[in-house]
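With one protein chain removed, the remaining protein chains of the complex are shown where they sit.
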Amino acid sequence: MDFELSSEQSMLKDGVDRFMAQRYSQDARGRFMAEPEGWSRDNWRQFADMGLLGVGFDEALGGFGGSMVDTMIVTEAFGQGLVVEPYIGSAVLAGGILRHSEFAGREDIVADFVQGARILALAHEEEGARYLLSHVSTTARQVGDRYVLDGRKVNVIAGDSADILFVTARVSGSVRDEKGISIFAVPKDHPGVTIEPYLGIDGSRHAAITFAAAEIPATAVIGQPGHGFAIVERAIGDGIAAVCGEAVGLMDAMLKTVVEYLKTRNQFGGPLGRFQALQHRAADMYVATEQARSMAIYAAMMTSDANDLERRRAMSFAKVQIGKSLHFVGQQAVQLSGGIGVTDEYIVGQQFKRSTALERQFGDVDHHLSLIDHLDRRR
Amino acid sequence: MDFELSSEQSMLKDGVDRFMAQRYSQDARGRFMAEPEGWSRDNWRQFADMGLLGVGFDEALGGFGGSMVDTMIVTEAFGQGLVVEPYIGSAVLAGGILRHSEFAGREDIVADFVQGARILALAHEEEGARYLLSHVSTTARQVGDRYVLDGRKVNVIAGDSADILFVTARVSGSVRDEKGISIFAVPKDHPGVTIEPYLGIDGSRHAAITFAAAEIPATAVIGQPGHGFAIVERAIGDGIAAVCGEAVGLMDAMLKTVVEYLKTRNQFGGPLGRFQALQHRAADMYVATEQARSMAIYAAMMTSDANDLERRRAMSFAKVQIGKSLHFVGQQAVQLSGGIGVTDEYIVGQQFKRSTALERQFGDVDHHLSLIDHLDRRR
Amino acid sequence: MDLSYTPAELEFREEVRAFIRDNLPESIRAKAGLSANYHGQDVRTWHRILNDRGWAASHWPVEYGGPGWSAVQRYIFMEELLQAPAPEPLSFNINMVGPVIYTFGSAEQKAHFLPKIRSLDYWFCQGFSEPGAGSDLASLRTAAVRDGDDYVINGQKIWTSTAHEADWMFCLARTDATAKKQEGISFILIDMATPGITVRPIITIDGEHHTNEVFFDNVRVPVTNRVGEENKGWDYAKFLLGNERTGIARVGLSKGRLQRARRLAELSEALDGKLSDDPFFRRRCIELEIELKALEITALRIIDRQRKRNDGKPDPASSILKLRGAETQQFSAELVAEVAGPLGLAQTHGGHVPWQEFDEADLTAVLGAVPNYFYSRAATIYGGASEIQKNIISKAILGL
Partner (left out) sequence: MDLSYTPAELEFREEVRAFIRDNLPESIRAKAGLSANYHGQDVRTWHRILNDRGWAASHWPVEYGGPGWSAVQRYIFMEELLQAPAPEPLSFNINMVGPVIYTFGSAEQKAHFLPKIRSLDYWFCQGFSEPGAGSDLASLRTAAVRDGDDYVINGQKIWTSTAHEADWMFCLARTDATAKKQEGISFILIDMATPGITVRPIITIDGEHHTNEVFFDNVRVPVTNRVGEENKGWDYAKFLLGNERTGIARVGLSKGRLQRARRLAELSEALDGKLSDDPFFRRRCIELEIELKALEITALRIIDRQRKRNDGKPDPASSILKLRGAETQQFSAELVAEVAGPLGLAQTHGGHVPWQEFDEADLTAVLGAVPNYFYSRAATIYGGASEIQKNIISKAILGL
């Protein structure tokens, strides 16, 4: 057992931290969000230059052979600075589809992605799914050597920026079955595909994507037709671990901001931080953050576990702890900041919105607790 | 709407409070518990003299025509002083069987009870019931003009002191059915009835009562045979309201003890009470107690509601709030008392044990939340 | 002791319900409950409808246009508005500045201001908080310096809700720079059209414009606009903050949100069927319902006690209502936001929102949910933060 970062990992961390310190002030972040896609292509190129885009891929695939711990190092730093670039959506989620499947041309896509030459997106979530991974009502009807896709995907990260969309659609079974889901690689600007970008509550960019009799060649199917669920589940598992890292960074940043505020804000004749009730609240935030950090590490380790049941259970364990910690730390960060905490301008407000989004991403606490119980009844 | 006590109620309250102040020091309580029955017959006579035993009965029945609010005035004062006499068990629970049924000889029993001449007990709970009121596995087999009772009752308050036991037994149906339960009035020392007293975790006296082919005349049935559940449910409803009153008195007393302790205990160079984290905890205890007081009033009012569903729902509402408040106030009373709080001798330890027993009496928070949901699905 | 409403009280409740049902404009009803605050024009419209009925100033003495209601009637009225939901009469006017003027103001002030305050011809905002003085109000620094028949005011206020709608402000300003903290403060009415006043919006976490900063640069206000004695403003502010606090639990608001959560859950899929059948969701609703029942009775008990004491002083027990009331408002807002689930993650203000599955009414209900939750976090901060309420309870009630 060893919790120390390797020297490569320390270098990676130093590099990302340096990038964040130099590039990602709150003002700069505002400018990135104001760019046409809601994030900065220039930053993305720097990610490529720093090797961040290849962290998640094996060397055999053209990546840098990092483990999920490496990805977590990146997302933790990104969480501290509220990065708006679609790193998790593109490198981890869509990247997860590449990592956990095999198909012709995969290496080329990875190579392009690692260099920053292509943006990828996973179009999976649907309106009625409410966190259930196997909910796919988008249909793929086979007609000769083509599939005809009909349906609608929402909350697609980088959906309007992506060069390639990985789209899940149902080839058989009913809406919530795990069996019968296929994944299709659909290029940008494909006929029958309409992409509508919109902003999330945290200011992040999403898209709704509609498929109206969109014809996709059968060669675009990733993995075995009808067996896409296992691939998506692994990709989302990676996404959970990455989001856990982001959440820990975010909580670190919230706690730091709040502690600084308590030390410097004077009320009733002295700094707020001398009030024991507020000190204890800050201590509770620290404990919640550290418990979350432990579970983020656990999630990162367990993404590579080959036992489906144990791996999924571990991911849900992590998401529950992270969700509870985010909930408490986020709400208390606002409370301890007082009036300024509920303004749109102050960093804590931005952080709280992001923490609320992260609480829900890939399923909230209630969902994952129910999921664990479902899995336990299967054990 | 009016929350003021009537002048009669104020007199009643003054009388009980005076009795408690004069008679019920912690030392005296220890002596009462050391008496052969675990409580003081002398106190019981004083209850009779003060009219407390008749508070719950209509004038037509030979009582003093009080409402459940009057009973609550008594139990609240009793809760403050940790009274060990079986007032709720005898006057409220067994009394409730008398109040909510009609049978020959009822007036005589009430008259005797009000004068303190007879002790009554309700023998209903069974080992496997786990709070479910309709759980009755004790059987009553009709043989001619007699019933033969077999089974076992537990947690019977005043079971070893009672002159008359009101016993529930099943004449038909399966163990958890609401239909098929009869109530029998069984005199003390009846053949086939074995009474084993024991102490509860809070030092209160209970009995287990075994019926082994005990023959009871059919004339001893109370109400319609097989329709006893409705009567028991009303009696337990009264019991819940009375326990809510006791709980509020108990919480008042715990809060008072703790606040006094915080004011007088010196640590780190001054009274503990100057620490804001402890002040806020005490404030939370106060809020929990006041919310409980509101729900105790609600329970007292709703005991007379004729709509079964609404009444049962209200009783469960009250028990949930009271249970949560007891849980918090009891645990925090111990915590804020520090080391002395976990000793057997200190009053807070005694209060905490009683509060733990009250949390469970007639069902804990989980049970009543589930029950409300059951009732709501019926509405 | 009797917890139930009298027949007369029940009849009154029916009258209020019927009035709201028949008179609340459809345009306001459609928005009702979806956003954290109503738009200014909605408040004006509805306030005036209530005023025409004689109901705008529910606890004012009859001589100033109050309806002569009992405390219980006032409580019923407010709860029915919140639960409808419909806008409340403007609190700054009715609960705050009005009572200060009819209790401490001059005859001229009463005659001029009270009718316009009641009818909302004058919309008042509150100029209390300052950047350096949040919960610690008494350390405020905005100065009003006497110059002939005027005060010349310089300084800055913050968290001035509705300053952008308001015609007037009631303001605390320091009139004696040498006095101790709470002394030397006066209570002054300021016409917002006076030169030298700048209002700068503060956008809150829900993306809305509820509140403002207000800057005073040599603003001249006639001394006759001071209410009561010079340097006694702190007493009037305490009176104002303690006045009519039994409504602060806003039980009706939370009840309305609970209804909305339950309705919305019927439209949402959970892991095993509808969310409305999920045992955890159901239990959470029941727990909130129980909390609200307890809070409602606690509020009624405090009203009853105040009625009997009748000394006009704030009851420290009303801190329970602010404390638990704010928490249940937050909890209920959070419940709606959780039901909204991933569909709540899209921004509602300004942007295009691409949801299609729900019909329009349900859709709108989902979409306000998360911003409402965001803004609900202010409930435990504004108007005496929860930490302040606990200080009050531990000191004024428990004597710690």
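Note that the chains take the letters A, B and C in the order they are written out, and that residue 1 is the start of every chain.
In this text, a contact is a pair of C-beta atoms (placed from the backbone, for glycine too) under 8 Å apart; a residue touches a chain by one contact, two chains touch by 3 or more.
Remember, it's a predicted structure, so these values are computed and weren't measured experimentally.
The hidden chain, counted over the whole complex, makes contact with A, B, C. Note on the undisplayed chain: of the listed residues A:55, A:94, A:186 or A:372, the one touching it is A:372.
Looking at chain A, the residues touching the absent chain are 1-6, 9, 69, 255, 259, 262-263, 273-274, 276, 278-280, 282-284, 286-287, 290-295, 297-298, 301, 317, 320-321, 369, 372-373, 376. Interface residues of chain C facing the missing partner chain: 279-280, 283. Of the residues in chain B, those that touch the hidden partner chain are 125, 127-132, 135, 152, 154-155, 196, 198-201, 203, 206, 208, 266-269, 275, 277-278, 331, 334-335, 338-339, 341-345, 349, 352-353, 356-357, 360, 364, 366-367, 369-371, 374.
In the analysis below, only the chains that are shown with their structure count from here on.
Taking each chain's centre as the mean of its CA atoms, B is the chain most distant from chain A. A separation of 42 Å divides the Cα centre of chain B from that of chain C. Between the CA-based centres of chain A and chain C the separation comes to 39 Å, rounded to the whole angstrom.
With centres taken as mean Cα positions, chain B sits 54 Å from chain A.
In chain B, the residues that reach two or more other chains under the touch definition are 276, 279-280. Within chain C, the positions touching two or more other chains are listed as 387, 390.
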